[in-house]
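What you see is the complex with one protein chain gone and the rest in place.
Per-chain residue numbering starts at 1, and chain names A, B and C are given in the order in which the chains are listed.
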Amino acid sequence: MNTFFGPNWDLEPSVVAGCAALALGYIAVARKRGLSRMPYFLAGVVLLLLDLISPIDTLADRYLFSAHIVQHFLLALVIPPLLLLGTPVFKLGALNKLERAVGQPPVSWLLGVGTMLAWHIPALFNAALANDGLHIFQHLSFLVTGVIFWWPILGPLEDRRLPALGAVAYLFSACVCCSLLGAFLTLGPSGLYPAYIGYGGLDARSDQQLGGMLMWVPGCFVYLSGILSTVLRWYGAERTA
Amino acid sequence: MTGLGAWLCAIDHKRVGILYMLSALLFFLAGGMEAMVMRAQLAAPNLKLIAPETYNQMFTMHGTTMIFLVAMPVLTGFGVYLIPLMIGANEMALPRLCALSFWLQLMGGVLLYFSFATGAAPDAGWFSYAPLSEKAFSPGAGLDYWALALLMIAGGSVGSAINLIVTIATERAPGMSMRLVPLFVWMTLVTSVMIVFALPALAASLVMLLSDRLLHARFFDAAQGGAPLLWQHYFWIFGHPEVYIVVLPAFGMISEIIPVFSRKPIFGYPFMATSTVAIAFLSYGVWVHHMFAVALGRNFLAVFAAASMLIAVPTGMKIFSWVATMWGGAIRFTTAMLFAVAFLLEFTVGGLSGVAFATVPVDWQMTDTYFVVAHIHYVLFGGTVFALLAGVHYWFPKMSGRMLDEKLGRWSFWLIVLGFNTAFFVQHFLGLLGMTRRVYTYPDLPWFGALNLISTIGAAILVFGILLFCANVAMSLFFGAVAGDDPWNAWTLEWAAASPPLLQNFAEIPEVRSRRPLWDRKHPEAPDWGVA
Amino acid sequence: MSAVFSLVLAIAAVIFLVVAAGVIYSAVRYRSRGVAIAEPRQIFGSRNLEILWTVVPLLIVTGLFIVTVRAMVVIDAPQETGRPSDLVITGHQWWWEARYPNGVVVPWDIHIPTSRRLRVRIESADVIHDFWVPELARKMDAVPGRWSYIWLEADAPGTYAGTCSEFCGAEHAWMRFRVIAEPEPGFEAWLKRQAQPALEPQGIAAEGARLFQTKKCADCHAVAGTGPSSGKGPSLAHLASREFLGSGISRNTPQSLALWLTNPQAAKPGNRMPDTPLSADETRALLAYLESLP
Partner (left out) sequence: MAMFLIAETVFFFLLILAFVYFRGTAKLSLEAGGIDTALLLASSLSMWRAASSGTGGSRPWLAVTLLLGAAFLIGQGIQYLHLIRDGVTLSQGAFGTTFFTLTGMHGLHVLAGLIALAIAPAPALRSMALYWYFFTAVWLAIFLVAYVWSAA
């Protein structure tokens, strides 16, 4: 990060254009329904942009596994909730069928957690590093399945959300899977992702450990926050009931 | 059946609950005696009252007894006794399982103490680190008894936990949604879920230890490809949630007692309940803070340091909420309330010294010293036992139909507070001076003798306080003033039943519309459910 | 370390005072004076207050965490570097053994040079022990089958007490040791002395030397200053120059040494040394031999 907008920034036009389209499209569609939730959505978009073009991306592509984990963590666990929180209530309309298919909690859970686990299988992960197209697909799939995963928890449609106890079980089981992956990366055999050469003071081994821990602790923290806010909201619902 | 037979065959939740509490009291006295033997041996430097092996047996049995045979059963006992009453049920959901769980737990305790009769009590500490607990280093049968007894106790605890979960889930009075249950019920529920998830980890480690000891397996034998640290990981995956298992129900009791004697509802019920859930989850992610002294890698330790510090936040929320409940109330200082207030202060000390241990560099000096001993006693005695004493003073009238003597109660309270703090506060300093825990004696270093003597004197005062409390219970059982159904003017459903409750708790099941059903009944002009 | 501890202590004290003040103020101000009065105002909670006492502690622990990690980096020795260890310390039931790069092996009195940061490797020969010199280093578990590293450094010459800090069996209490720091030249001289072989025993001591072999003492105890130790018992090289016996349980006097020979279980209950029947003459000869080891 030598200079702001220096060579470490990866101003990939498709990413910038995509984010801009997302933001403009949102404003165009959501304007009619009021923009009170806009800050969430825009925060999500800005984070997405930063995540994909800032030096994190450069680090994640070549040097640090842990940076890549940060990228995935944001893509799957932070940006989707923000986008969903920012989405106003809307009628499903044509999307109804799609929602019926992937919005079912077992399906969305499997998609979200499955994507998370599958992409960390060394063969797939390393293949994505070697092939740009696959890499883009990897990031997109994190984002999309992330949105699907959080849909039953934070989606704008109240009646499609899971009841409190179900939501706790949903998030907790996901948290366990994520922690296991994190623990495995931290404690398991090193050298799973040989493409990474380390950066600064971080050698490849501690890089993988750090990555595992980033997935483990902040990941759990997000799920736990989700669980706690669900419980609190549940109590809140009683008071107004 | 009458008399003893009726008690032995009891499946009524109230009788089983009392059996739990009585067995816990018995083991509490045994564990206390073991503690006094230790304090006597440590009263002065280089004493030789007992052999080193005997001392090691004493602290092993003391720790195991207090955790598994006192804290867990007595809290289960309160749960089994009170929860059907609090949720307006007449019985536990699975009454036979309830009795079975008790007898399993008791037999586990008997088995553990039977090891004394064989001349080989376990002596590897209550967490029996491998490889010290392996046959090669502990050849006696004591540890086999220990492991088998704990397996039985684990089975019993899981059984009673399942029973409590099912009872709370299915037996609630009409109108009592899960959002309206008393906090004691809520916290017992969370605890029971934790037991279901934590005790199997203990069982797994015990099975592995027993395979090693009896079948010559190699789980923990480093020379044969085993991993000694595996024991520590597995034991503490159980062990840290265990700390909260024996603290959360105590929190629940305090959350019932402080409001009633402050004449105000609990402050921030939703936050109280949610923070309990937060503690439960976090407690599974902090076990490595018991292993900071092992070279596990700096990054790895930092993860667990973060989680361990984080757990202080929901705990702090609870303490502030209790204080806020007192604030602006009309406080009646009965003995029960005195113990509850003392709990607040003592537990805060224990909680804060816990944060010190989460700070890894501090832990690198203070772990396994008397600072730890002081910390756990402030948490488990200053926390759990003080809450239990408050609970006994609060619910004794319900259970027996008679009041405990307030004057004796006050005397025992002050003796216990004085004795407890004298015994354990100085141990912080001993730890800071470098006295390690689990030593049967120590050299005559500056201050060591004096501080240890003070601690021993404090322990003796504490014993007097406890004995006075026992005497109070025994005497009041026969001569106490008749209590009536609702001596404290309280708000939860158990006070709507008779004192002591009849075999059928409620002639008709009351309908519930708020968290304080009896408040609603007493204040029809301003019921809780009228408050938005 | 002490700075971190002071910080924690200060934070803890402030929080405790806040709680105590709240409790005491409520207890005094809101105490009900016996007479039955109307119920106080029923307050169910305050979202803002709850958020306040969630966020403030969260900030405190975040700060504390940063301090913690920074201190960890300073204190902790990296576990994997190419640098060889300056000293290897092994925990045994119930004594510590230090091995220097030149092969010298000494039990429980560990000499180090001042003002040099030593990379020390901690090992265990049997169960888990913990090496702890409060004034000089963090404590470190000695786990069988693992090598763990610490920094050990003394700024000033002196004698620093240490002990085993992880319960390890019967004599955990007497698994003490000392770290004796002296300036480099003194340390080097000491190391050279330790490396010297024992003198040829004369007179009755020669008889003791023979007994030392025939009574199987030598199976466990080395007497040469260097070379392999059996790992079963502490080296007795240069025994006469030692201040303590049995990891600090007694001073090195002829009486206590004799007790070790005749009744080791009385000298240190539970220790691993077997009883060896000795006649009075044999005891005397062995004593003479051991005291001739300078």
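Here, a contact is a pair of C-beta atoms (placed from the backbone, for glycine too) under 8 Å apart; a residue touches a chain by one contact, two chains touch by 3 or more.
Owing to the predicted nature of the structure, the values given are computational and were not obtained by experimental measurement.
Chemist: Among the chains present, which touch the one that was left out?
Modeler: B
Chemist: Could you tell me which of B:Phe68, B:Phe102 or B:Phe219 touches the chain that is not displayed?
Modeler: Candidates B:Phe68, B:Phe102 or B:Phe219; residue touching the omitted chain: B:Phe219.
Chemist: Tell me which of B:Met178, B:Val207, B:Ala330 or B:Leu418 is the one touching the absent chain.
Modeler: Within the whole complex, the residue contacting the unshown chain is B:Val207.
Chemist: Counting contacts across the full complex, list the positions on chain B that touch the omitted chain.
Modeler: So the residues of chain B touching the missing chain come out as 158, 161-162, 165-166, 196-201, 203-205, 207-208, 211-212, 215-219, 224-227, 230, 234, 237.
Just so we're on the same page, only the chains that are shown with their structure count from here on.
Chemist: Identify the chain whose mean C-alpha position lies nearest to the mean of all protein C-alpha atoms shown.
Modeler: Going by the distance between chain centres and the overall C-alpha centre, it is B.
Chemist: Please report how many Å separate the Cα centroid of chain A from that of chain C, as a whole number.
Modeler: About 48 Å, centre to centre.
Chemist: Where in chain B do residues touch at least two different other chains?
Modeler: Only 269-271, 297, 302, 306 qualify.
Chemist: What are the residue numbers in chain A that touch two or more other chains?
Modeler: Residues of chain A touching two or more partner chains: there are none.
Chemist: Across the complex, what residues on chain C touch chain B?
Modeler: Interface residues on the chain C side: 1, 4-5, 8-9, 11-12, 15-16, 19-20, 22-23, 25-27, 30-32, 37, 39-46, 49-50, 53-54, 57-58, 61, 64-65, 67-69, 71-73, 75-76, 79, 93, 122, 126-128, 130, 132, 134, 138-141, 143-146, 148-149, 161, 163-173, 176, 248, 269-270.
Chemist: Chain C touches which residues of chain B in the complex?
Modeler: 51-53, 56, 123-125, 129, 131-132, 137-138, 222-223, 227-229, 262-265, 267-271, 291, 293-295, 297-298, 301-302, 305-306, 309-310, 312-313, 316-317, 319-321, 323-324, 326-333, 341, 344-345, 348-349, 352-353, 355-356, 358-362, 364-365, 367-369, 434, 436-443, 445, 523, 526, 528, 531
Chemist: Note which residues of chain A are touching chain B in the complex, please.
Modeler: It is residues 168, 172, 179, 186-187, 206, 209-210, 213, 216-217, 220, 224, 227-228, 231-232, 234-236, 238-240 of chain A that touch chain B.
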